[in-house]
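Below is one structure. I have some questions about it.
A single protein chain has been omitted; all remaining protein chains appear in their positions.
The first chain written gets the first letter, and so on, giving A, B and C; residue counts start at 1 in each chain.
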Amino acid sequence: MTIASLQRALSDFAAERDWEQFHNPKNLVMALAGEVGELTEIFQWLAPEQSAMIMSDEGQADAVRAEVADVFAYLLRLADVLGIDLEAALRAKMIKNAVKYPVPGAGGG
Amino acid sequence: MTIASLQRALSDFAAERDWEQFHNPKNLVMALAGEVGELTEIFQWLAPEQSAMIMSDEGQADAVRAEVADVFAYLLRLADVLGIDLEAALRAKMIKNAVKYPVPGAGGG
Amino acid sequence: MTIASLQRALSDFAAERDWEQFHNPKNLVMALAGEVGELTEIFQWLAPEQSAMIMSDEGQADAVRAEVADVFAYLLRLADVLGIDLEAALRAKMIKNAVKYPVPGAGGG
Partner (left out) sequence: MTIASLQRALSDFAAERDWEQFHNPKNLVMALAGEVGELTEIFQWLAPEQSAMIMSDEGQADAVRAEVADVFAYLLRLADVLGIDLEAALRAKMIKNAVKYPVPGAGGG
């Protein structure tokens, strides 16, 4: 399934429930921030080493998967509503970052 | 390009720069939250109607695309490090949400 | 009651529950971000005009007060743990901002 087809599924889901009226970019950015806040709460008291083990606890793993899915859903909706090609935007950013952060020791003569 | 191949590209990018030591889930959740914060700043003073027109301003559009790409990048890295299949997690969440929020007027006899 | 005495009350509250071990600045920043996320969720689908009326609904008002209190609590804890004088930091920032954003039409000769 491509990113575009996931976006279509989410768009249909919203349209069927008459939620499109709420899905302007400002509101979707807030919804995205809210979901990232929930994800943050799961990790806030964990040591970094504990955070790396979180998926071995089934209850925690379910919670993390659900929040990550919510973040992904609102990011897809936001990009869709803004007409942003997520993959193209990411590739463009990676090219910029490759220049900004050159690989140490690479590219020598 | 699939989600998995984007994740591989980001993982290689991090490995080449010896950044993997910083990419534990706790830190990546914070990095994701930081990027969502930057996206939020772009939209904070806009009326919802203005937010819907933001991509028609080329400078603003570039800024939004760059921040959306950063959010996507850290979400992909986080899912990768946690071993979460983003697409599967999203589909599972959509099935749950379809039950939680039934289509009004649908499913009648 | 001063800011310092609120901080003392929160510090005692944490100490009595043996929570100080979790209250390092990194974790407290995440806790602050998590609470701001909850506050964001309350406002995400509201039009700006609706957001200005939110306190006239008693249930909503209670929820907003509770989240605002949580944000304040973690901000006070964070400043306390970092040894930051919140009031002094705010005054210093306001002086900087007064230079950065001069009053239009003022100061002319």
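The rule is simple: a residue touches a chain if its C-beta (ideal position, glycine included) is under 8 Å from a C-beta of that chain, and two chains touch if they have at least 3 such contacts.
Please read all numbers here as calculations on a predicted model, not as lab measurements.
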Residues belonging to chain B that touch the chain removed from view: 22, 27, 30-31, 33-38, 40-41, 43-45
Using the touch rule from the top, list residues of chain C that touch the missing partner. 1-3, 6, 9-10, 13, 16-18, 24-27, 29-30, 32-33, 36-37, 39-40, 43, 46-49, 51-52, 54-55, 64-66, 68-73, 75-76, 78-79, 81-84, 86-87, 89-90, 92-94, 96-98, 101, 103-104, 106
Touching the absent chain: which residues on chain A qualify? 26, 29-30, 33, 47-48
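To be clear about the criterion, only the chains that are shown with their structure count from here on.
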Rounded to the nearest Å, the gap separating the Cα centres of chain A and chain B is 2
Where chain B touches two or more other chains simultaneously, the residues are 26, 29-30, 33, 47-48
